[in-house]
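Let me begin by handing over the structure; questions about it come next.
Missing here: one protein chain of the complex. Every other protein chain is in place.
Entry: subunit A
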């Protein structure tokens, strides 16, 4: 169910949840969780089922339990909007996490850095490790391979009989790998890959290289 790949000489495991483990660093990379989105909607009068809130946390727990990483790095848009009570749930979740946690700030991350630091999360605008550049927005920088999120990549797979399947995906293009959005309640941007790109779609169970 896990797809192992190499990027600039380093080993990575792609997980069907959309998370990705950097083997050498034992660092779990997760992008665009958009926590608090459902609570945000409810606060503004849109009655999205509240029970759905738990799912994001359960997914996070499952993938952390699976890899038991030393570090967790969120590639931005961890929280969808301003502070709401879902933060408390996140605080609870953090208490069971022994790994070192950091957040590369994204455009949605408007909650004060102090709040993050108080629960032990280190805030950075970008992260450079070896020859990899970790950002939220996709960015091309010479001599670096970029790992990022923001785009919520998805892929439409077309087949005979006018069939189509739409799925979230990991999208590798040139010196860049864009992670799918981890969050349940988020939309997708449909990519059209070029020759040489790689697309790994994720189902609930598997990661499949389709392009």
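To be clear about the criterion, a contact is a pair of C-beta atoms (placed from the backbone, for glycine too) under 8 Å apart; a residue touches a chain by one contact, two chains touch by 3 or more; residues count from 1.
We take it that contacts and distances are computed from a predicted model.
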The complex's invisible chain, by UniProt name, from "Cell division ATP-binding protein FtsE", "Tricarboxylate transporter", "ATP dependent helicase, Lhr family" or "Cytochrome c domain-containing protein": "ATP dependent helicase, Lhr family"
Touch list for subunit A against the chain that is not drawn: 37-53, 55, 80-81, 84-86, 88-89, 108, 157-165, 167, 184-187, 201, 203-206, 208, 210
